[in-house]
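Have a look at the structure below before the remarks.
The other protein chains are all here in position, but one chain of the complex has been omitted.
Coming up: chain A.
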Amino acid sequence: MAQCVQSVQEFIQDSFVPMVAVLCSEDAEKITRKNNLNFSELLRPFCRLTSEGHVRDPNNQVQVVKNLRISVNNVVTRPSVPTSGVHSPAQRRLLSAVVSASQPAEGGVANVITAGDYDLNISATTPWFEAYRESFLQSMPASDHEFLNHYLACLLVVSSSEAVPVEQFHKLSQEQHMIQHNGEYTNPKWFIPNTLKYYVLLHDMSQGDEQRADSVYEDMKQRYGCQGCYLLKINSRTAAAGTDEQIPDPWSQYLNKSSLQSQLNVLITKSPKNYQWKSNLSTHGGLDLDLDNTHPLQLETAIDMPGSLDSLRAIAAETKTTTVYTGVAAGTSHGTCLTLNDHNRLRLFIQEFTFRGLLPHIEKNIRQLNDQLVSRKGLSRSLFSVTKKLFGGGKVPEKSIAELKNTSGLLYHPEAPELQIRKMADLCFLVQHYELAYSCYHTAKKDFLSDQAMLYAAGALEMAAVSAFLQGGAPRPYPAHYMDTAIQTYRDVCKNKVLAERCALFSAEVLKSQAKYSDAATLLIKMTSEDSDLCSALLLEQAAHCFINMRNPMVRKFAFHMILAGHRFSKAGQKRHALRCYCQAMQVYKGKGWSLAEDHINFTIGRQSFTLRQPENAVLAFRHILTNDSQQTATQQGAFLREYLYVYRNVPGVCEVALPQLTLPCINSSATRVYFGHERRLAEGEKQAATHVSLDQEFDQDLAAVWQDLEEQVVAAANRGVVPSTFYPTQCCLNSQTDNLHFPLAVVEEPIIVEVAFRNPLKVPLVLSDLSLLWKFTFKDFSRPQPQDIMVGDAVTITNEKEAIARLKLLPRQTGQLTILGLVYNLASTPSTGDSTINSPSATAGTSVRGRQDLEIQGPRLNQSKEEKTSVSHGPDRRLDPTITPPMPLLEVFFLQFPTALLCGEIRKAYVEFCNVSHVPLCGLRVASTHPDFFTFGSSSLATPLTPLSPTSFENCSAYKTLATPPGATPGSVTAVTLVSAADFGSGGGGVFGTGGKRIAEIPLGEGTLTPGESTQLPLWLRGPDQEGVHEINFLFYYEGAEKGGKISHRVLRHTVFICASRSLSVRATACRSNTLPEEEGRNGSMLVFVDVENINTSEAGVREFHIAQVSSSSKQWRLHKCINPAENKDCKLTTRERGKLCFRATRCKPHEATSKSLEKYTFADLSLGNEQIISSTTPCADFFFRRCQPSESWRPLIAVETQGRHSRSQGAGPGGGTEDITGVVRKCNEVDLDIIVLWKAFVVEDNKQVILEGQLHVALQTIGKEACSLRQKEEAQEMVLLKFKPELPPPMTRPSMEQLSHLIKTNLHYPESYSHSFVQKSLCMVPVILTLSNCSLAQVDAIIDLRHKTTSPESLEVHGSFTWLGQTQYKLQLRAQEVMRLPLRAGFLHAGVYNLGTPRVFAKLADQGAMCETSQQTATPGLIIINST
């Protein structure tokens, strides 16, 4: 139970006070009316006595009466409502009004209770409960079983202005007597038959004759005794004087406080607050009644009184109109005619009346009753009761009445002797003689119980307990069981809920004062019932307070009972109290994981707040339910949502001023993506647009790195190889993974698309409509004031269940700084029908609410410095703050006839269209690609007018530039030799082999710029990648504005294609030194080249057969010379899995070619195998040749480049020690550096049509004897991957291997094939043999030729045994670089036969090296000679 303003003792004492009735004459009433008060009201503020009174008890002991209060009331003689034990509806309304009028003070002091981990903010006091209790107790009907609220005395008030005041007094006295003794009025109950009458002469100082009043008073004194009358002078203040004087208004707290009550008060049957009712009445026709009934009485109904019926009618009439009058009454001030002196007089009057009149009267009566009791005690009490039992007939009439009152037991006549003791007890109680009162009650209780008069017994029990409690320093403990019995009896036996409730209120209060909170709570909870919601609510609330006040506060019980109370309050229509209860309970449930309960409370709070017009709170509460990951069912959530939306919609003024912040659906702000740039046309007929970047793509970190690297390279190329320090990679689409530290740049007139990710936490669908962005724009110093940004675009999204995204477009129209703040949208629970286009929120049907939600993106967590690591701080995220820059060119790229699948090495021609869609000219167009060998725009220097520029005439036309073979030419012989400089095919200034520009190509635009709106088509050749499989090829188009110095230096456009390459041919080639003598003097360069071509195509591609159309060579030093084994049918056909071998002879280029000004020039030699010659030195073919050696496989930025760089470095013959030199020199002599280009045609059946595809494959022959393949070895690629993880091994000390050294010198034996000799004539046959030594290397070589048969294997002995070299058997020679030396030898034969001359052994070493390097050279092939004998 909450704390009360009064102490328990005060409270109980004030609940039972002596009652005094008032009967007022008409004139007297008029006098008091001047103050807007009637007489009893006039006295009310002065009813508490400040001084002590004294009463002598029957034993002549003086009893001090402290702080006594008396209750003065007008007599009301209305018929009583039967004491049914329940409140009448009117009473209920009154109580309800009282409770609702009493609300917790705004910002009132709340005390914080800490219980366990709960900190509760609970209002310490519950004034509404006290108000209720007060009102409840005052409205207690006077019942027959107790006398406490029966009238003890009656004030008869007559005005001094009356003609004959004494007569008037007489009249009033008679009236009182009639009311009390006539028997017609049951209602105002009188304590004792001999009621004290106190005569008051009221004198109006302002108008009456004071002397006359005094004389009348003297007369009265004579008549009634000086203790029985009083002259009261009031209204001493004149209206004129009154205004400036400030007089306290003691009535206000009694009257204004309950102005609300007054309207309902009218209907109350037995209310001690009748002064209110009177006040209304007196302004009306009921006035006479008051004047007539000078009896100051409470609840007596004087039916026979003239005017009483009128008054009743008036009441009936007034029930409808009271509001008006009370309104008036409440507004006016009271006591305007009274001075402070008058106040004192009133106070004095009451004191005089009480001490002189009332208390002696009570004392007298107590004595009287005591005497009666004592005299009766003479009889044996027990005997008396026995006789009562034996001759019970004496009580028969009472019993019959009792039957009427059904179970409440026996009912005594008001004047019955059994009640004497109770009367005495009550009197004692009223004068605070609790000890005597207790003993009397105790005795009475016994009597009543023995009489089975249960109602009386219960009353006595109740009062016995109360008076026992009130005995200060009580000798006996508080008899709690008395109370329990009393309550039980009232409730169960007497069926009197009201009395039971009263009893419980006292009991609980007493228990509380004794810190028996648990008992009090139980008692209060027991008292709750279905009948009265208000009562139950209040009791439950008090019980809850009991729980929290316990020594170990029971927080949860408190909360639970608060909720129950709140529920009952809301049922009783006390919404404010209900809300308060729920809010207090909420403190316990909040954030403790009891989500179901929490949601329920929040929901209720939301509802109540809404009905109480506290929409903010309602919104808050509802927001709570809906944002939590609620465990509610879908239907429940749906209901919540509807309610929420409804509340939102009805929040007044919300839509007009500022949009409300909505919390539904959740926005995943970090998933917000921002896209800069206009929406691209994806495809237009056959045109295929560049993919660029779009919001549909997922962000890929690796890919972004690839693009960034490409951009860096192309920017470097555009800036003469240096990346400017201000370079910042272009980001078209910003998301959570991109670098958002910089303000993104957006171009004016180009849309910004913001993609917002919503998440619906609910199980019910949400409908969003009319989405638009909120933004802020500030002008920057780009001095061009003008048009407004216009927000374009809104979207309608239905978010069902989980997640959804919305894309919103913003079109900046001016340069400056834009900040996107948030979103505005309509939220609805179920799809509203098709009104999404209507903008005004009022037009949208159903429950839809327009609100906003801010977009705030938290940047990535900072983790650089120590402070940042230890604390949690986040960097900025500028995704939504784009800077709008002046217009920039905008490029669109379309591809025509772009294939998706190619054979490996296939050449295809496509077209690319560049289109400038902006209003600004565009220049500096470049392209970078991850696969530079995939495409070429052709060489800029060589005009290629042969290929048609427009794609329409392209059909079936070869991509190559061809010439018909001259008819006479032998197939397989060289038809053309061309010299070409690599620079011609290098794109850009750097050339293909330039360091930085490897993957960059400048695009040859007509004039170098694209004017606004212009578009250009360019041919583009594609070559299928060498490796089969799907290739992702990235193009990055770079372009700049014509004007430099803008905020954006350049722009890029991305394109990604996927090419599926399928296997075509596999070409392997080997070169070996031909042993035949060089045909030309001084030229030892002649080589055999074997080319193996295998069809490895899987037949699915529809390729029927491949034709090798031509084999071309390209090298700085070599050229193919001739085909050695031309096929019979001219063409070389290969069907599936067939293999063909081609042999060629290669020769060194002509000296003048080699020595001519540029060694860098490449010699292209075409060996056509068909009937037309493809000029390999022109655009597509040569382009791809020059692009070929670049690594295209598994190309990844940086790492791969790095490793590759190292790789090549380690291979190259860098500067270094002697060994390095040797290696270089030695290798040089084995190097071939010849590239074979195999040009093929594939006959493909496609849709029953034969299509001829063309292609070219490259084989780079590096060294003699080593096989080279057109396909890159897979192992190599793997090794490169591995290099990432392993520290690179230092390059091994390269010493030329034996094998390599053995190629230093090439030997040839020159001799006649057969030789005839007449052995008969001459037994020794001498044959001249010439040994040709040619130095392959570019260094001086020492050679030793040993002709002795050193190796004497049995086999060789057998064969060679019979022949010897004649003459010098060992030569030491020195060969200069590339020198060819002939050494004449002679061989001697003894017999005819076949001999192998290939026995000379040649050792060689580099001239400037030690012997260490001496190596036996390759033994020459067996040189067989036939010696014939003639």
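Assume contacts are C-beta pairs under 8 Å (C-beta built on N, C-alpha and C of every residue); 3 or more make two chains touch, one makes a residue touch a chain; residues count from 1.
Assume contacts and distances are computed from a predicted model.
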Legend entry - Hidden subunit of the complex - UniProt protein name among "Distal membrane-arm assembly complex protein 2", "Helix-loop-helix DNA-binding domain", "tRNA (adenine(58)-N(1))-methyltransferase non-catalytic subunit TRM6" or "Trafficking protein particle complex subunit 2-like protein": "Trafficking protein particle complex subunit 2-like protein"
Legend entry - Which of A:Y589, A:Y825 or A:W1021 contacts the chain that the document leaves out: A:Y589
Inset, instruction - From the listed residues A:R133, A:K445, A:K557 or A:H931, report the one that touches the chain absent from this view. - result: A:K557
Inset, instruction - By the contact definition given up top, give the residues of chain A that touch the hidden chain. - result: 116-117, 547, 552, 554-557, 559-560, 563, 589, 592-594, 596-597, 600
